[in-house]
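Take a look at the structure below.
Yeah, one chain of the complex is gone here, protein chain that is, but the others are all in their spots.
For clarity, chains are labelled A, B and C in written order, and residue numbers in each chain start from 1.
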Amino acid sequence: MKNFKEKLSGRVFLTLALFSILALAVITIFILVQGAPVIGKHGFAFIAGTSWSPGNGEFGILPMIIGSVAVTLGAAVIGVPIGICCAVFMAEFAPSLMRTIFRPAIQLLAGIPSVVYGFWGLLFVVPFISNHLGGLGLSILAGSVILSLMMLPTIISISEVSIIVLPSTYKDGALALGMTHWQTIRSVQLPAAKSGIVAAVILGLGRAVGETMAVIMVLGNATAIPSSVLEPVRTLTTNIGIEMGYAEGEHRQALFATGIILFVIIMILNISAQYITRNKSKSLKIK
Amino acid sequence: MGARISQKIAKTLIWTIALTVIIILMAIIVFILYNGLRVINWTFLTEIPREMGQQGGILSPIIGTLTVTVLAVVIAMPFGIGTAFYLAEYTRGGAVTRIIRFCTESLAGIPSIVYGLFGLIFFVTTLGLGWSILSGGLTVAIMILPTIIRTSEEAIRSVPNIYREVSFTLGATKWQTIRKAVTPSAVRGIANGIILSIGRCVAETAAVMLTAGTVLTMPESIFSSSRTMALHFYLLAMEGTAMDKAFGTSAVLIILIFFINVVANALVNRFVSKGH
Amino acid sequence: MEKYKIEIKNFNFYFGEKQVIYNLNLKVQANRILSVFGPANSGTTTLLRSLNRLCELNPELRYEGEILLDGKSIFDSRESVTQLRRRVGMVFEVPTPLPMSIYENVSYGLRLGQGKSKAAIMEAVELSLKQAALWEEVKERLDAPAMSLSGGQQQRLCVARVLALKPEVVLIDRACSGLDPISTAKIEESMSQLKKEYTIIISPHNVQQAIRVSDRAAFLLMGHLVEEGTNDEMFTNPQDKRTSDYVTGRFG
Partner (left out) sequence: MGKNISFFKGFVSLALTCASVITATSCSSGGNIENGGTKSHVVVAGSTSVQPYMEVLAEEYVKFYPDSAVDVQGGGSSAGISAVGSGIADIGMSSRSLSESEVELYQFTTIAKDGLALIVHPENPVDNLTLEQIRDIYTGEITDWSQVSDQFEGDIFPITREEGSGTRSFFEEFVMDGQRITSKAIVQSTNGTIRTLVSGNARGNKQAIGFISLGVLELPGQNPVKGLQIGGVAPTTENLANGSYELFRPFLVVVGEEREESTHFIDFILSDTGQGLLEARGLVRIDGG
C-alpha cells in the first residue's frame, strides 16, 4: 500500500505543476499570438510611430513608450535616492521606538492599493503643480511623484533588510579604522548591501512600470509626445487600461502588442538585476 | 576635519529627508482614515450602493472583493504550492527547472493590466464566462500564481536538507518525508506567501475592472458580475461626485489590509526570530 | 565460524567521475563495535551512507560490488529501501532533532504507518530513551520542543530516535564531534551496552575514541582499506607502516 501512496503523491505534484506551467504558458502564448501580428505587420512603425489613433488605423506607440520611460525615470530619480536614504535612516539612525512605529506603517504603505496614491495625488499633487508650476497639473511630474511614493515602501523595507543582515564585522572593522559613521555607511555598508538595494530598486521600478489605474488619474493621458515635464502624457499601461474595454480587431491586437513590449521591459529589468547582483563580490572595494 | 563636518551634514540631511518623507507617507493613511472613518457606520457596511455609489453603503463591493479574493486563492493555492513542492523536491534543478523558475520570475513581474486584458479576452469573451466573479477570480488566480510558486518554493528550499536525510534514515518514504519533516517548517513561509498574495488581490483594480466587472448590485453567484472595493474606490474617486463614500471605501480597504499584514507578521516573526 | 552481519565484497563507489572507494572487502561481525577510521574524506562517511543506501539521495553516484546484510544484497529491488533503513539505523555527526517535540522526534519512525498502537509507541519511546541514557532528564517534558535540549541531550535524542525502530545495525557517523566530555562519555558508555543487541559501526571522532570504544577497527586511507583487525592488532602493533603513523598521530 505504501508505494501506491508514494507514486500517487509524485503524480499529484507533477500534474499540479503541469497545470500551473500550462496556465502560465497559455497566458504567455495568448499574449504573443494576439500581439505578434501587429508587430509583424507594422514592424518598426509600431514602435517608432508617433501617432496613436485607432479610429484611423494608426498604431504608433512611441509616445506611450516615451511616456512610460519618462514617468518611470522621474519616479526613480525622486524615489530611489530618498528610498535608500530612508532605508539607511531606518537601519542605522532611527531610535528603536521610531523603528517599531515606522516599520509596520511602511509595510502597510506597501500593501495599500495604488489608486489610493493616485487619489491623494489628484487632490494634492495635481493642484499644487497647476498652481505653482503651471499647466493643468496632470503631468509627467505628477505621475513621477505618485509612482515614487508607491515605490518608497518597497525600496525602504527591502533595502533596510539588506543593510541590517550585513555582518556586524563590516561596520565594526570600519569604525575601528577611525571612520566616521557616515563614511562607514557610504564606503562599507552601502557597497556591501548593494545587491539587496539593487534588487529592491528593480522591484520598485517594476511596480512603477506596471502601474495603471493610479497614473490614469494623474497623467492626463494625452497621446502627444510631451515636450516638458509639466505636460500630460500616456504610458503603455494606461493606453491598455483606457482602451481595452472597446478595442476590437487590430486595435485589440495593438494593445496586446503593447503588453508584449511591457513584458520585454520587465524581462530587461529582471535580467539586469540578476546581472548586477551576480558580480557583487567584485564591487566590495574599501575606499 | 573634513570627515567630522561631512558626518554632521550627512546625519542631519538623512534625518530630515527620511523623517519628512516617512511622515508624508504616513500622512496619506492618516488623511484617508480621518476622512473615511467618519463615513463608516453599520449601514455603510451593510447596504448596497445606490445612485452609482453616491448613496447607500458598500456591501456589494465588500462581497465582490471577498469572493474574488477567496476564489483566486482557492484556485491558485493548490496549483502554486503543488508546483513549488514539485520544483523543490522532485526535480534535480536541471535546465528545465531553471527555465520554469525564470518564467515564473518574469510572469510575477507582468503588470496586472496585462492580466486584465488577457482575462477580458480569454475568460470573459472566449470562454464565455462574461463579466463575473468567476472571470475575475480566474484572472487574479493566474496573476498571483507565480508569486505563490516563488514564495512557497523558497520556503520549502529553506528547510535544511538534513531534516530530509534524518527522515529517510528513520525509514520514511519521500511522501512521508515531505509531509512530516519538510512541511512543518515550510508551512509558515508558504502561508506568508499566500497571505501577501491575498493582500495583492484585495488591492487589485486593473485586473478585475473588465473581468469581474463594475456592477453595484448584490452578486447572486460567482457567475454574476461584482465590483471590488478597490475598483469602487477608483471609480468614485475619478467621478468626484461622492468623495465621502470614496474616503469610506478606502478606509475600509486600509483597515482590511492592516489586518492581513498583522496575520502575515504573526506568522513570519515566529519563523524569522527562530531562524535569525 | 564467526557470524557476520554485513559482508562488503569488492565494493567500488564513484561520485560522478571521481572514485571514492576502491575495491573494498570487509566483513562486519554481529554484536560488535567496528570503527572505520581514517583522515578526512577517505571514504568513511561515504561507506556508512552506502550501508543504508542514504547515498542514493544524490543522483550522480554509481557503485559496483556487493553489500550483504544477513547474506542478502541490500541493493536488490525486492526489498524496499525503507525496510532496509529500518534495519540499519544511522546517527548523524551534528545532532539534528526535527522541529517537533521530544516525543514526536523519538516516535517519528514508529508513526510512519506501521499501525502501532499508542501504548506500544509510548513503551518503545520510553525504552529507547532509557537505552540512550536520556529518559531521566526528559521523562516529565516529553512534549517540550526538542530544540530546547542541550547539545549532548539532543545527540542522545537522535540515538534514541534510531533505537526506537529496533534496528539490527546502528551506524554512528562521528557522533560526538561537537560534544562536551561528559556527554561523550555517556554516549560511549551506552554504546558499549547496546552492542549486546545491535551491531554498531562507528566512524570515530578521533583515534582515542576508537581505542576506547570499538572491538575491531578498519583503517581507510583515500578510499583504500589499508588494514583491518581487532583493536589490539590495529592500535598496539599495526602491520602496515601507514596505520602506525596515523595511529600515533604522525599525520592526521
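What we mean here is this: a residue touches a chain if its C-beta (ideal position, glycine included) is under 8 Å from a C-beta of that chain, and two chains touch if they have at least 3 such contacts.
All values derive from a computational prediction rather than experimental measurement.
When the whole complex is considered, the residue among B:Ala191, B:Met229 or B:Ile257 that touches the unshown chain is B:Ala191. Contact with the chain that does not appear here is found for just one residue of B:Ile17, B:Val215 or B:Ile255, B:Val215.
Here one chain is not drawn; of B:Thr83, B:Thr177, B:Ser225 or B:Thr249, the residue touching it is B:Ser225.
Listed here are the chain A residues that touch the chain not shown: 51-56, 63, 126-128, 130-131, 134-138, 216, 220-224, 231-232, 234, 242-243, 245-248.
Those residues of chain B that touch the chain absent from the view are 50-52, 67, 70-71, 73-74, 77, 124-125, 128, 130-131, 134, 183-185, 187-188, 190-191, 194, 210, 213-217, 220-225, 235, 238-241.
Assume only the chains that are shown with their structure count from here on.
Closest to the protein's overall CA centre, chain by chain, comes B.
With centres defined by CA atoms alone, the chain at the far end from chain A is C.
Here the CA centre of chain A is 16 Å from the CA centre of chain B.
Note: centroid distance chain B to chain C, computed from Cα atoms, is 48 Å. Separation between the centroids of chain A and chain C, computed from CA atoms only, is 54 Å.
Of all residues in chain A, those touching 2 or more other chains are 2-3, listed in ascending order. Touching two or more other chains at once are residues 82, 113 of chain C. Here chain B touches chain A in the complex through residues 3-4, 6-7, 10-11, 13-15, 17-19, 21-22, 24-26, 28-29, 31-32, 78-83, 85-87, 89-90, 100, 103-107, 109-118, 120-122, 142, 145-146, 149, 173-175, 178, 199, 202-206, 209-210, 230, 233-234, 237-238, 246, 250, 253-254, 257-258, 260-261, 265, going by the rule given at the top.
Chain C meets chain B in the complex at residues 52, 54, 57, 59, 82-83, 85-86, 89-90, 92, 94, 96, 98-100, 108-109, 111-113, 158, 161-162, 165. Residues 2-3, 5-6, 8-10, 12-17, 19-21, 23-24, 26-28, 30-31, 34, 82, 85-86, 88-90, 93-94, 102, 104-109, 111-120, 122, 149, 152-153, 179-183, 185-186, 206, 209-213, 216-217, 237, 240-241, 244-245, 252, 255-256, 259, 262-263, 266-267, 269-270 of chain A are the ones that touch chain B when the two sit in their complex.
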